[in-house]
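Note that one protein chain of the assembly has been removed; the remaining protein chains are unaltered in position.
All chains are identified by letter, namely A and B, in their written order; residue positions are counted from 1 within each chain.
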Amino acid sequence: MSKVMLEVKELTTKYVTRFHEDIYAVDHVSLKNEEGKSLGIAGESGCGKSTLALSLMGYYFAPLHYTSGEIIIDGRNISKMDPDDIRRTILGTEIAYIPQAAMNALNPTQKVINFIEDVIQAHNPKATKTEIYELARERFEILGLPAEVLQKYPVELSGGMKQRTVIATSVILCPKILIADEPSSALDVTSQKMVIKMLRDLMDNGFIKSMIFITHELPLLYNVTDDIMVMYAGQIVEKGTAEEVVFDPLHPYSKGLMNSIIVPESGARHVKLSAIPGVPPNLKNPPQGCHFADRCKYVQPECKAHPIDLQEIAGERAYRCIFSQDYLRKAYKNGG
Amino acid sequence: MADEKKLCLCGSGLTKIYGLGRQKCIAVDHVDFEISECEFVSIVGESGSGKTTLAKMLLGLTKPTEGEIYFQGKKRDISTLRKKKEYWKSIQAIFQDPYSSYNTFNKIDTVLLDCISMRGGRKLPHAKKIDLMEEACSFVNLKFEELTNKYPFELSGGQMQRLMIARIFILKPQILMADEPTSMIDACSRATILDMLMKLRKDIGMTIIFITHDIGLAYYISDCVYIMEHGKIIESGSAEEVILHPKEEYTRRLINDVPKIHEEWDLSSVSYA
Partner (left out) sequence: MKNTIQQVFHSRKFVTGFSIFMALLLIVFFYPFLIKDDPLAIIGQGNFFPPGIYVNVYDSLHSTTYILNLDDAAVKRIGNTLGDQERQDIKDWLVAYGIPEDQIDIDNTKQLLTQWEENYDPNISVTDMTFARQRYYERIDTSLKGLLSTEGMIIAKTNPQTGVLEQTDTIEQSEYADISEVANIKVLPLGTDNFGRDVLTELVKATGVSLQIGFIAGTIATLIGLFLGLLSGYVGGLMDDIIMFFTNLFTVIPSFVLLILISFSIGQDNRGASTIAVVIGFTSWVWTARAVRSQVISLRNRDHVNLSKLSGHSTFHIIINDILPYIASYVIMALILQISSAILAEASLSILGLGPRTTEIPTLGLMMNWAMIYQAQILGKWWAYFPVIVMIALITFSLNLMNTGLDQVFNPALRD
């Protein structure tokens, strides 16, 4: 077993609204990511996956607040650290984060190289301009970005190019973990593929040690990550390897998600898509029992009675449901 | 076979040029197409390929620079507001962004009542109007009692888009132009929307023009696919034909670039150019 890069134990964070209501967007989430592995987080919008991404950095600002739990990066617990220390010593060097609209992070009045200089000098004030340029050029070339990009202004670059530039810049300090929150969902399929290739290259070249990839596009997740976690209403409802989760989902919610996959493959036309009825619960007052109970086909009275624990089965596989895996598999087979 | 199908909407040499002189930008370049009644047509292209401009021209929101549109065999005439109104009774649209598709100052009731009036139901008794709205809402799996007196922005993106379909259900146009109706909402709601579009066609016999950048969606849902690149239609044909046996290099690339699950997704072929 290789080294664990990121370990999260029972992390709970909440939003506090203007009216002082608490919204538990991340509810006792535990995860583990090993060196050289990538972890995918799937779920519909509003399930807390983006909040999880923000929470993992340990850098909290209103309205997001830390409640409990631990974040351990390469053996170092950052959950109790001062936000300013986190910014100085963790962000960029240990954890890098790419939000969905990362391409808008580029300052339109600055050349790309100036942006990179800022990033590097914030952590290493002694770095000279030529050193930085050489480093950036070398890195960009490995990642398939032409060196001319460095001397350009953001407006001169296309959307996909900007996104890749920001990603290359954000990992220039070789962070241990990269958190990518829907880095390609605003892009064309072609640019999306380039971004994915780039993320793969980052892993292969060792510029990042592990990656957390967040998206609601399951086919993409399946192709990018080794493991997948499915998140629903702030909780992890299922985790396992990509294959297991996509082809043999256990939790009824994951099953529902898998039924909404559309891919341009022969035969896909004849698959009957099925959507999950209803809406996710309001996280201001999360339900007592299973969060998914109200939308679940197989719901039993006891589902709503008490919180459901994650059932661990072989390997790293786990799911949050009262039924046994055999029961669920059989039910899916009969119910289509 | 060709005789059975009645042509619904045709375009010949449709061109739209924005700007003048050096800043000239050809958005749509001599596009020809024929759409039969009750057909589900997809127009696939990347951003900037001119598919939305094409949609706006078909809707009569933008004037084509060149070319003609034929509606039900006759040349389309929308020179006056009255004729436009008549045309819009037979063609309606769902737009990409549900959040900007609603007037945030109008309640949901207003949105639906507006459609009833447009269908000539302005003088219907109130109870009848409520019945119509309830029927439309139940068609899209929404409960009218829960929506009444609410504002559209209180709904989720998926629900808003479903309300758009409820609107179409009341209006019952012959043609529905769906301009990327699923691209702003997440994968789970997507299936619902697609289901409802198919149901619209089956139950009402609507012709649906579905504009998308996702070739997987186009393959799943449509009978006929047009691929657009740089304002031109470069390939067209039945969905099976185009997606499973693409002739053009561009189409092949589009298909390759979509992540797959049962087949190998080849990342090594990516060129960074």
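Definition applied: contacts are C-beta pairs under 8 Å (C-beta built on N, C-alpha and C of every residue); 3 or more make two chains touch, one makes a residue touch a chain.
Not measured: the values here are computed from a predicted model.
Taking every chain of the complex into account, the chain not shown here touches B. Between the chain not shown and the residues B:E37, B:D97, B:E134 or B:D195, the one that touches is B:D97.
In the complete complex, the residue from B:H30, B:K84 or B:K199 that touches the missing chain is B:K84. Although one chain is not drawn, its touching partners on chain B can still be listed: residues 56, 59, 61, 81, 84-85, 88-89, 91-93, 95-97, 100-106, 114-115, 118.
Note that in this section only the chains that are shown with their structure count from here on.
Taken together, the chain A residues at the contact with chain B in this complex read 44-46, 144-145, 188-190, 192-194, 196-197, 200, 216-220, 222-223, 246, 256-257, 259-269, 271, 273-277, 279.
Those residues of chain B that touch chain A in the shared complex are 46-47, 141, 156-157, 159, 185-192, 194-195, 213-220, 239-240, 243-244, 253-263, 265, 267, 270, 272.
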